[in-house]
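Note that this complex is displayed minus one protein chain, with the remaining chains in position.
Moving on, here comes chain A:
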Amino acid sequence: MKKEDTVKLISAEGFEFVIDKEAAMVSQTIRNMLTSPGSFAETEHGEVTFPEISTTILEKICQYFYWSLQYARFCFLLLIFWIGISV
């Protein structure tokens, strides 16, 4: 996993979760933070801190990001498969 493709999410307790950028982009909030024009600390270092979110919650959120990507890919594949059958 290259550093450019990853993002670090930091919880209230200081735990750091390093996840794929693609996974982090599932959240509109993080997407805006990372892609907004202007040089914020988030865009420069690829780190986002959440002082109100506890570690256990942030862990679940990271798991959700990956699940969401898989779900979307699965639906997409099924759609292609279904179209392939119907054609």
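What we mean here is this: a contact is a pair of C-beta atoms (placed from the backbone, for glycine too) under 8 Å apart; a residue touches a chain by one contact, two chains touch by 3 or more; residues count from 1.
Keep this in mind: contacts and distances are computed from a predicted model.
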{"item": "Protein name as given in UniProt for the chain not displayed, \"Histidine-containing phosphotransfer protein\", \"MKKS centrosomal shuttling protein\", \"Cytochrome b-245 light chain\" or \"Elongin-A\"", "value": "\"Elongin-A\""}
{"item": "Interface with the unshown chain - residue positions in chain A", "value": "60-61, 64, 68, 71-72, 74-75, 78-79, 81-82, 85-87"}
